[in-house]
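Removed: one protein chain of the complex. Kept in place: all other protein chains.
On to subunit A.
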């Protein structure tokens, strides 16, 4: 089976714009969570978010793209540019049908949609932009990246909330195995606007704390919900052998994947996350002892934390594998979270450092070896990334350092 390598990454995170800034912030335990600045949050029960500072779309994109794009698409286009540049891919050297785009999306372009709904309500239908036909849409990021770089091969979008970020990478891997030589895969989500905010409030899992260091506390006894954020990562994916042949630098490989759906909430049956983990390990031909670190989903909701801790302990043994939640520094980025964790895992391999989980005082009941406060030196060759989406989606991905070249 064709091995699939990550050859480039484009990162936009609340604690760092670009891979170098994000990695430096993450190792330095620098959080990007704060009071919302993009709108006045005073009237809402939750007021903290991980916002990306300093992203001026006009600095990164042609003016022609601005009237037709939501913030999430502008961030996605910039991240895709960076992922291609990082991979030193000459797009013109590929047949357009040999390049595809697979992204995940949790909300689509909510802020754009909000503006158009406000025009519809206040001024009438003739004031709604023609671009609303696609600018809000879940698939818009895949579409705009595809148009910008002339990528006409197999493409798509996955909508499964936080799990979608891994599901998109898995779909990208499938498409490469079926013969497409280059895929941009991953996700960036961004819906920090009033409409996006009330939609998340309705989900009932937002933290109502207004203390940035006490609001999002996965695996802590005081876990009280999550803080949302904006951002994520897009990755350049290629067949390992072909990437080597063109002289690319390999971050690592997407080695295994598994996904399950949880039983109904009141069934009394346990989460099927452990099955997703085992499936991903089997797919990667990896034993639990091969995993050097787990990037946990870290829901920050007590029931979900308990289920995730139980799944990790059951598969690996209590406290037997280092576990980290660097998203304690970004908030939960929905579909963008897991691709960012995958990128983070690859950067951890390169640096020999496991990034920390910040702000939490772990609940002893969970039996996890959490990497707290500061980065931990470690040889990381194989990592497991977990992502769980609202509605019972569980996904797990094994990421492995690329084997030495010949």
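The working rule: a residue touches a chain if its C-beta (ideal position, glycine included) is under 8 Å from a C-beta of that chain, and two chains touch if they have at least 3 such contacts; residues count from 1.
The rule is simple: contacts and distances are computed from a predicted model.
Participant: What is the missing chain called in its UniProt entry, if the choices are "Cytochrome C oxidase subunit I", "Acyl-CoA/acyl-ACP dehydrogenase", "Actinorhodin polyketide synthase" or "ABC transporter permease"?
Facilitator: Its UniProt record gives the name "Actinorhodin polyketide synthase".
Participant: Which one touches the absent chain: A:26, A:47, A:68 or A:160?
Facilitator: Of all options in A:26, A:47, A:68 or A:160, contact with the hidden chain holds for A:68.
Participant: In the full complex, which of A:133, A:213 or A:249 touches the chain missing from this view?
Facilitator: Residue touching the chain left out of view: A:133.
Participant: Tell me, which residues in subunit A touch the chain that this view leaves out?
Facilitator: Touching the missing chain: residues 62-68, 126-127, 129-131, 133.
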